[in-house]
Structure formats: structure tokens, C-alpha cells
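Following: one structure in C-alpha cells, then a few remarks.
What you see is the complex with one protein chain gone and the rest in place.
By written order: A and B. Residues from 1 in each chain.
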Amino acid sequence: MTTGVAGLDGDVGLRLLRTMWRIRVFEERVGQLTRADEVHGLVHLSVGQEGVAAGVCGQLRPDDAAYSNHRAHGHAIAKGVPLGPLMAELMGREGGVCRGMGGSMHVVDVERGFLGATGVVGGNLPLALGSALAGRLLGGDQVAVVFFGDGAVQGGIFVESVNIATLWELPVILVCENNGFAEFTPRSAHTNVERVSDVVAPYGLDRETVDGNDVVAVREAFAAFLDGARSGGGPFLLECLTHRLRGHYEGDPQHYREALAAEDWQELDPILRLQQQLDHEGFEVEARAEVEEAVEWARSRPFPSPEVIAELVYA
Amino acid sequence: MAREQIPYIQAIGEAVHQEMARDDTVLYFGQNLALTEEDPFVKAFGADRVRVTPISETAEIGMAVGAAFAGYRPVVQLYMAEFMLVAMDQVVNEAPRFYGMSGGQVKVPIVLQAGYGFTAGWAGQHTGTIYSMFMGVPGLRVVVPSTPADAKGLMTAAIRDDNPVILFHNYLLTLEHGDVPEGEHVVPIGEAAVVREGADATIVGIGWTVGKALAAAEQLAGEGIDAEVVDPRSLAPLDTATIIQSVEKTGKLVVVDQATRHGSAAAIITAEVASQGFSSLKAPVELVTALDATIPYSEPMEQYLLPDETKIVAAVQKVIGSPVVA
Partner (left out) sequence: MSENGLSTERLSWMLTQMVRIREFEERVKSTFEDHPGVIRGHTHLADGAEASIVGSLATLKPDDQLTATYRCHGYPIALGTDTKAMMAEIYGKETGICKGYGGSMHLIDIDRGFLGTSGIVGQGIPHAAGAAWAAQIRGKGQVVLSFFGDGASKQGAFHETLNIASLWKLPVVFVMENNNYQAYTRVEQEDANAAAGEPLAVKAKAYSMPGETVDGGDPVAVYDTVHAAVERARSGDGPTLVESMVFRLSAHGNIIAPPGVPLHYPEHEAVAIFGNVEEYEAAKRGDPVPRFRARLVTEGTLSAEEADEIAEAARKEMDEAVEFGLESPLPAPEKAVEHVYA
């Protein structure tokens, strides 16, 4: 049970709301830009899942390693990746966090501990374990966090990672955004175990399932695990039940599911829910201005010159 | 009356459908297919033979092998070749080995359908051209159709072949339309096609680069250079004889491949011509391949790396103008 907004210190609530609005506005703008082909290639937006990114990443330090998957923009923004360089990356420009080399699915910002997005389902899990192991060896209290979807749980790499993380008691927090769909198929086509926390139950790691659209509940549950990981515990699994409002990728006609009714979305929307409790307006407008500035800035950046590639093959 | 042209991806599906109708041991499965009972494959062949799988390539390909042991002919839709890398053991170390290891007791007639080369902003992990990794694996067949008709013909042949076959289809060709025979259509595995005749130079193109080679040949024709374009269509087995026959005619060879130089089929083709057709060569072989880098996301960089008509034309001009090899 969450203590709710009332349990939040100071302006934590406002910060959560602001982060979510920044993600929401950024993602919707990216959606428009893909249709105008200013952002090209394969893009996966996290509209609807902002609560998880904000609730988790807001509590992390730059020296905590965060990994994400193909649906990474929200996690990157919440981890502190600035919007201008992020947008420039999506536009393939110099000034992009990866100088245009990576694109949407390969956003990396080492300075801010966003060790990155990866494009192959489950490929990020063992990477996070590596960071956790390194953190342990370095002797500090930094932790690793890895975001993945419910679809990744059926992959072999998932159980290999859970077994080792548990055996070695690694300070890694596995955050599963369970939105009930793996690309275009519902969870029931992938497994007959509904809850991801039940899949890991036999390994005995500390785990919890929360309403991923209740950003305060996410924050609270994660805080407890973060505390545990910093004090030498681990691993942990936080399953966040959430909703991916848009298609799997931008352009996905979504023939495989019924569109959510507007009223139903109103009740699920993590932003609206917090906003009603905090009674604060203004972040949306602020976010629009910030995002537009990012778009203009990104548009002004040159495309990288091809010679750059040769420099970036080998260290 | 010939029907309208159909897209490449539809041609592949047509082959699978027709083979499943002809032979009820053919199975079809993979991620994100057979989503509902309305799916045409499910309606036609039932939910037993057509299934959606979780994201579990090791299990998907391994199960295909096991079902093949038990007499079935599975087709696995893997979507992208890179996803095979997750399950390399099953692809390279299991499927092609059992026939040999068992002294011929058991066959593994599986087909792995793998898209590749999606250099349209899909960035570093979804754009690779990795077919050459599989060319030297004994027991494994590799085919790379460049036209919708060949896509149908080679998929049909792949399903009928008693060995494991990887069918690589370039994502950039997905919606390319072409004339495709409506009924049964088989393109034998291991047979190259001369898709444009010419006398001055041979251009070997693979998959998506065949179209680039043909465009380059058009441009060269305007300069009075008559290029012959050969499409191997299969990489394992490789129809070296047809390629060498062309080089015997022209004496000049340019090989075009979307893969990187040392990771390309072009390198293997070049080695074979140097080894078996050396006396026909009047100039060193030119390879036009992707430059050695992980495909970047940003479009100008992405395109910079790839073979294109300009590079192919320049390569032909180079071999035409090169001094004669003593």
C-alpha cells in the first residue's frame, strides 16, 4: 500500500509530475517528427509508461548505471539526459548524445549513467549484471537498474541473468514494465504465467508488483529496493503494471488490439492521476517550450560528416 | 491472363502457403504471427501447424530441429537475421550437424526465414548483412533471392530441401513488386542467374545489390560499356561455374555485397574466381562492399557506408581501364 502523495517530502511530487510531462510532450513531438520524416527509422514511444521512468530514475545518481531497451526515451529523460542532445540524436545530428551514430534504440549518455538503450530484447539484462558486479568490486554503493518489458521474460537470457544475480547477490534492480504486450501479441500468447513476479518466485529474490501508472507507488516500492541494494542487498525485481498507449513502434496500425476508450485512459494516465492530486498546472506548457527549444536546437545541428564513422569503429 | 505484379514479401508468403497446402508436414511459426483465428494461415491450416511463439529464438529453432527429427518440415519466421545470433548454437552447431553426426540417420529439413540489411534508420543492431557467416557451415544451405519471383521459387525449394536452409530476404526489397508465377514455382537451390547479358565486364550482385548493379549497368551502357550482371541467388551451394563462365567471357569482375569486406560473400566469390578462373582475369577483381563500421543511425552516414550505383560504376570503369595482368 502506498502512502500516496501525502507521504512525499517537499517538492518530490512536483518533480515527478514535471518529469512525466517532459517525457509525454517529448514523445508526442517525436511521433509528429517521425511522420514528417525528421526523425527516421524505427522508433518506439513510451507514452503511457512515464510513471515508471519518473518513479524509478528520479532517485538514481549519475554513478548508478541504468539500462533500457528499445523503448528508452522516457528512461533517458528521467535519468537526466538533456532534451536537446537527445532530440539531436533522434534526428541523426552532430550534437546528438551519440553524435548521430546510435539513434533511438541506442541512446547512451555515460556522464549521466545512462549506459544505454539496446535494440535486441533481453540483450540489456546481462549488461546490467556486469555493471552491478563492477559496482560491487569498486566497493561503493552504486547500483544498476535495467528496464525491460514483459516480452523479455520468456527469453533464455532472462533466467540466466536472474540465476546469476541471485547466486551472486548483485546490487541490480530489475524493473519490468509489464504492459501486457510483447510487440503485437498479448502476454497470454507467450506464457501461461501472468505475473512476471511469479516467474522469478522460485529464485526467491525480493520482488513486488505495483501499479506502474501510480508514480508514487512506483517511487515508494523502488525506494525500498534501492535502499536494500545500496546496503549490500540484491537482486530485486519490481514489476510495474502499465499501459503502452501507442503502438509497438511508430506507424504500428495496432490491428491486434482494441483502442482504449478515452474515459478509461483518463483513469489510467499516470500524469492525470498525479496532477489531480497535486493540483498543479503549468508543467505541460513548460515542457512544450523546452521540447520546442530542443527541436530547434537539434534542427540547427549539422549532420555528421561521413569521416566520423571511421573514427568510431575501434577504440 | 497474367496477374498483376505482387510484392516480394507476399511472394514469400505465397510459397509457404502453397507448400503447407501441398504437404501437411510443413509447419510455420515464429513471433508475432498467427495472432488470431482470422489469420489466413491459421484458417487454412489450423492452430496446430501455425503458431505464435514467445521471444525465444533458441527454443524456436531448437524445436524446429526436434520436430524435423520427428518427420515434420518446420519454417521458422525469425524476422531479422540478427536474432539468429542469440541462438547461434541451434543454427550452426545443431541443425546442420545431425545428418552427418548420425551417419545419415536423421534429416533436419528446416527453413529459417531471416530478414537482413534494413539500412533505413534501423541502426546498429538491426541492419547487418551476415549471410557469409553461414556459408561455410557444412550441412547448411543459404539462399538470398533478389526478386519476388526468386523469393517464391527459393522459399519453395527451401521447404522441399531435406537440409536446413536459411532464406535471407532484404528488408529494403519487401515491397518491391514483380511478376510471380501463380502456381507452383521452384527455383533450384545452387543455380545462379545471368540477369543481364553483356561482354565487357561481369558484375556479381547479391540480394539488394543486384538492383544496384542493374542500375549501374544501365548507366554504363550510356558510356558504351556493356556489363553482364550475375545474381548467384544461392550462396551455399555457390554456383561458381556460372560466375566463372561469365568471367571467361568478359575477363573483368566486380563483386557487389551489402556486407562488410571480410564478412562478405563477395570475398568468398572473389577467392573462388582467383583460384578457379585466374587465367580468364584481365584485371584484378574489384569488391564493392559496405565499409567497415557498425551501421550508424544517422542517414548520411548510413548511406555513405553502403554500395551504390556510383561506386559500382566507378569500380567497373576501374577494371575496364586497368592494365592487363601479365
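Convention: contacts are C-beta pairs under 8 Å (C-beta built on N, C-alpha and C of every residue); 3 or more make two chains touch, one makes a residue touch a chain.
Predicted model, so just to flag it, every value in this text is computed and none were measured.
Chemist: Looking at the whole complex, which of A:8, A:23, A:157 or A:294 touches the chain that is not displayed?
Modeler: Of all options in A:8, A:23, A:157 or A:294, contact with the hidden chain holds for A:157.
Chemist: Going by the contact rule already stated, which one of B:6, B:20, B:42 or B:67 would touch the omitted chain in the full complex?
Modeler: Considering all chains, including the one not shown, the answer is B:67.
Chemist: With the full complex in mind, choose from B:163, B:250, B:264 or B:298 the residue touching the hidden chain.
Modeler: B:163
Chemist: Tell me where the left-out chain touches chain B, residue by residue.
Modeler: Those residues of chain B that touch the unshown chain are 27, 48-49, 51, 53-54, 56, 58-72, 74, 89-90, 93-94, 98-107, 109, 138-139, 141, 162-163.
Chemist: Can you list where chain A touches the absent chain?
Modeler: 154-160, 162-164, 166-167, 190-193, 198-204
In this section, only the chains that are shown with their structure count from here on.
Chemist: Nearest whole angstrom, what separates the Cα centre of chain A from the Cα centre of chain B?
Modeler: Spacing between the chain centres: roughly 36 Å.
Chemist: For chain A, which residues are in contact with chain B within the complex?
Modeler: The contact residues of chain A facing chain B are 40-42, 89, 92-93, 96, 98, 100-106, 118-123, 151-152, 154-157, 182-185, 189-191, 256, 303-304, 306, 308-310, 312-313.
Chemist: Of all residues in chain B, which touch chain A in the complex?
Modeler: Contact set of chain B toward chain A: 31-32, 35-36, 52-56, 58-59, 82-83, 86, 120-126, 291-294, 296-301, 304-305.
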